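Every protein chain of the complex appears in place save one, which is left out.
== subunit A ==
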């Protein structure tokens, strides 16, 4: 907690110092977005640029598998007290997940073109 305050403090301090000390001579050309020397076409925050659905799918899969990982952490820590029953339980869980994994594999979700 204290570390977080210190760390954020250092970041804010650096930005403030730079804002105070740096030159400020902005021109219109300087403030244009970079697009390899061309005039930028539409762009900017919230102008409805479109992206491949792949990124969305990866995020969904991450949520599913990360929750799986979250279930595994307590099991791993308490594992040596629960064997061998916990082994078969964990195996069942992993097996169910592998069914889902096989499905997305065959559906081609993990294939980028």
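Everything that follows uses one rule, which is that contacts are C-beta pairs under 8 Å (C-beta built on N, C-alpha and C of every residue); 3 or more make two chains touch, one makes a residue touch a chain; residues count from 1.
Quick note on the criterion: contacts and distances are computed from a predicted model.
Hidden from the displayed complex is a chain whose UniProt protein name, among "Electron transfer flavoprotein subunit alpha", "Na+/H+ antiporter subunit A", "NADH-quinone oxidoreductase subunit H" or "Sulfide/dihydroorotate dehydrogenase-like FAD/NAD-binding protein", is "NADH-quinone oxidoreductase subunit H". Against the chain not shown here, subunit A presents residues 1-4, 6-8, 10-12, 14-15, 17-19, 21-26, 30-36, 40, 43-45, 49, 51, 54-55, 58-59, 61-62, 65-66, 69, 72-73, 76-80, 83-84, 86-87, 90-91, 94, 98, 101, 105, 108, 110-113.
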